[in-house]
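Before any comments, here is the structure.
Apart from one protein chain that is not included, each protein chain of the complex appears where it belongs.
Letters A, B and C mark the chains as written, and numbering starts fresh at 1 in each.
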Amino acid sequence: MRNVGIIGVGYTPVFVSKRKDVNIAELISEAVDAGFRETNLKPEDIDAFTFGNMQTFEGLNMPHLWASDHIRALDKPIIRISTGGTTGMSTLQAAYYYVASGMYDVVMAVTWEKHSEGDAQVGLSGIIIPEVIAMVQSGMDLAGGRGVGAMGGGSTGTAAYQAMSYLHHSGADPEHIDKMAAMERSNAAKNPYAHLRKETTVEDIQATPFIAWPLRYGHTCPTTDGATVCIVASEEKAAKLADQVAWITGLGACASDPCTGNLIEGQITDPAEQEPCCIASAKALEMAGIEDPKKEIDMCEMYDGFAHQSLMWLEKTGLCEVGEAHKLLDAGELEIEGRIPTNASGGVFSTNAIGTSAMNRPAECALQIMDRVEGGHKIPKKIKNALAHGWGGMFQYVTVMILSDTPRKLYPDGR
Amino acid sequence: MSESVVTNVVVPMNFPYNYRVGQYIETYIRGLGEGKILGIKCPSCGKVMVPPRKICGVCDRVMEEWVEVGPEGTVENYTVGHVRLNLGEVERLDTPVLLALIKLDGADSLLAGEVRGIEPEKLGDGLRVRAVFKDPAGDSLSDLEYFEPEK
Amino acid sequence: MERKIAIVGQAQVNSGDVGMPRERLLFELVKGLFDQLGINRHDIDNYLICSNDFTTGRTISNVFEDSPIGAYLKDETKAEVDGVLATTYAMIRIMSGLYDTSLVVSNCLGASECRPYLVMDYQLNPTYDRQLGILNELSTAALQARCYMDTFGMTEGQLDETAARLLDNAARNPDSLPSNSAVTPGDVAASEYLYEPLRQLHCYPFTDGACALVLASEEKAKELTDTPVWIKGVGDSVETNYLGERDLARSRSTKLAGERAYGMAGITDPAGQIDVAEVTAKFASQEPIITEALGLFPEGSGGDVADKGLANTDGDMPVCPSGGALGAYAFAASGLVRLAECFKQLTGTAGDTQVEGARTALAHGQDGFCAQHNAVMVLSREEV
Partner (left out) sequence: MAFEMGEETRQVPGTWDISTYRYKIEGRGLNLLTEAMKEGKIRGVRCHECGTVYVPGPTFCRKCFIDIDEVVEVKDTGEVVSYAVEMSNMRGEPLDEKRITAMIKLDGSDTWIVGTITDIDWEDVEVGMKVKSVWVDEPAGKLNDIDHFEPL
């Protein structure tokens, strides 16, 4: 096995709700161009591509085939990865394996979403519509939502259940969700690549109506048009191609059963339990040789479609004890200047082009490690180790990546 | 062995999308409205491509030079369709439809188009055809309605 | 390759209507494979699903596929590509040294649940080709067939012979769709034209299919089976999406994919060194284009190969003794089936479709219109 590092990140010039000027392939090409600019590489330097998005959000099957010219993948190997919300990091993990295996030396991971061409709510409901219809055939009462026949959760679905369960088990208050939301939106205001860029107060968040207690409108993420690429390279190549490399020192992925409640087959998983997160994180941390994540991880980027989630992920990834995340928030430790800056970028909560969402997490960590952050969300302290997290599916997939400023020490057996 | 019970479900829905065509197809469609077929020329290999797009993937160059091509061209490949696909289902046609890949004069790529006004057995490689535009123009891709044999 | 990787087991189902929900189909398939290898789900440390949201008809199609394949609380990911390429990715994950075993699973209910031609329509460039509605799965294949036949002088009769050979092979393969064993070139010629020169029997049949493979590192492979099939070389390549800029009579991306795989496997004389090839030709007309790009036959020899029976199971260069995609074709699963068929050939378990003495095999898979993206894997019984 070989060490692998991120040597460059490319974003579309902006992440906004509607890019009316370009089509999908053109949008993706902007991030690819930025990746080439950042690394001074040319297409011939790239050995292979990995590519990911949520295809039903744009109604496009295998869009890498349409985009192959625009991303400069002609005559190259390319693989399409798609795992729901975790797609971005799964795509980057594929690039990691391609290089770690010794198969290729330099790989570009390409992710994107152009939400404005479809309807994310519709796309997401496309996961379980057949099951819902089967439930209706068995007497589920969609309109009235009575008894066991209730879909439940309101329009934020299972997220509201997750938030409530999290609050109960952690001892946090609903106001902590408001506070987290305000902090992340304010972080985003400093990040030129964030979508919702507005200095936001707790009062601003609290002025938004509840959708389903305990979640408000101000707790939900936007839908965004944008694309991101990450270029990874083997240790030998990376040293020549970048001054500072963001080394991928640990990674993990884990799946659980889908949180669909009473649909078709009973579900074991409580949406706030997130055992996959604990498993994936423990694996990644162990691989990275990190013994005390509370001390050794200097920053994190969590996948937070809803504002309560970063607090929950901090506990599930082992960056703090259960019940401690909201105390860290109160103490200011999660802020950009704090001990464990959490979503300095503003998170998925402020920028959500879904295919990129789980890749922007490690990308943001990499930019901080490489000292290439544009904007005021630059973390003032030296980042040695960072944790990036991705989440998706029906609340069931988690990916975790550890990025470091020095390469990983291989195990004695060479792994 | 556990027995499965199959519940058959049909979901009477379709999900709508709206695709932005981008500047290249936008310009192409506007050209069709004026009875012009516009190709795009790669600054590196010099090839003129129709339909146009932003990037020549072979040369890694952004293409910006517009070139009017056609409206005459030569059939380079063709097929006679005895069916059509309607939402993926095969429907037989009473009258065959003639499709061709056409090299428009001045272009280096082939453009797919329907050919009308000729017997199926006379359609063949090398046939000279000419684009027929919709009149009045409808401001869409189908303004280039079909091709017919050159008179 | 730094680490030797082998395929240690396969299971597949191909049916005109499998008659059970996808979840149950996957469970029975994978459970059966585990039982055959004497392992349980905890022996697999890396799960790879190869399926497609548009064949499954739902967003994030793997959401309901994890538990049925045993991936509950396991490392699972999804590649939405052809099965040969997905298997390549599974192999790469083991090569990284982080895993020892990998399960690759694919399914597509193309006969009973989705409409394969419509699924292909969703692949069209939505800003142009999909708006015009001229190009589709059948018309593009017909243009490709015409281009090859015109360029190299292959006749429709020779195309019928190619299809008949494949359908005849399929009839001997119990893992293929039940088909008419007495298919003759005349029967093919009597089937209706769709888009000329393609007739109904030149085209892949709609199939409910699923396939699973277990891959393992060298040490694990030897624990799990006495007959591991070693992966010697892999390669894939994509070409332009713009059909009007491609030479449809030849497959540039297959050629490049083959060269990569041959380079890794040390193959210098494909036709001489490969004993059997399982290629994904969705239409009979694609077989010569793909096999020629792979160097198994000289360029333009499709007519000759058909006339002389060179690709027959007992011919010089057996191609698709299983019947190939004309015997059963379930999108992504089909690439895995090609690998599974190679596995059967190399382990001497191919029954009536067995190529005598096969030691080295080639599997090929494709995605896109006119095979825009191709993947190749070279397999061998020889460890070194």
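We adopt the following convention: a contact is a pair of C-beta atoms (placed from the backbone, for glycine too) under 8 Å apart; a residue touches a chain by one contact, two chains touch by 3 or more.
Computed from a predicted structure; not experimentally measured.
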- Write out, one label after another, the shown chains that touch the chain missing from the document. A, B, C
- Item | Omitted-chain contact residue, chosen from A:Ala25, A:Ile46 or A:Ile264 | A:Ile264
- Checked against the full complex, the residue among C:Tyr72, C:Phe283, C:Phe343 or C:Phe369 that touches the missing chain is C:Tyr72
- Item | Residue, one of A:Gly35, A:Pro77, A:Gly126 or A:Pro362, that touches the chain absent here | A:Gly126
- Of the listed residues C:Leu37, C:Met91, C:Cys114 or C:Leu167, which contacts the missing chain in the full complex? C:Cys114
- Query: What chain B residues would touch the chain not displayed?
  - Reply: 1-23, 25-26, 29, 87-88, 141
- In the whole complex, what residues of chain A lie against the chain that is missing from view? 13-14, 16, 19-23, 56, 59, 121, 126, 129-131, 133-135, 138-141, 144-156, 160-165, 168-169, 192, 209-215, 217, 257, 261-262, 264-268, 270-272
- Name every residue on chain C in touch with the hidden partner chain. 20-24, 27, 31, 34, 40-41, 54, 57, 67-68, 70, 72, 109, 112-115, 118, 122, 126-127, 130-131
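Basically, only the chains that are shown with their structure count from here on.
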- Per Cα centroids, the chain farthest from chain B: A
- Message: Rounded to a whole Å, what is the gap between the Cα centroids of chain B and chain C?
- Response: 30
- Task: Using mean C-alpha positions as chain centres, tell me how far chain A is from chain B in Å, no decimals.
- Result: 38
- Item | Rounded Å distance, chain A centre to chain C centre (Cα mean) | 33
- Hunt down the residues of chain A that sit against at least two other chains at once, touch-wise. 23-25, 56, 58-59, 68-69, 73-74, 123, 126, 129-130
- Query: Which residues of chain B are in contact with two or more other chains?
  - Reply: 17, 19-22, 25, 53, 57-58
- Mind pulling up the chain C residues that touch chain A in the complex? 1-3, 47, 52-54, 57-60, 62-64, 66-67, 71-81, 85, 88-89, 92-93, 95-98, 119-120, 122-123, 125-127, 235-242, 252-253, 256, 260, 367-368, 372-373
- Query: Within the complex, which stretch of chain B touches chain A?
  - Reply: 7, 9-11, 13, 15-25, 53-58, 60
- Message: Touching residues of chain A toward chain B in the complex: what are they?
- Response: 19-26, 29, 42-43, 56, 58-59, 68-70, 72-74, 114, 116-119, 122-123, 126, 129-130, 133-134, 137
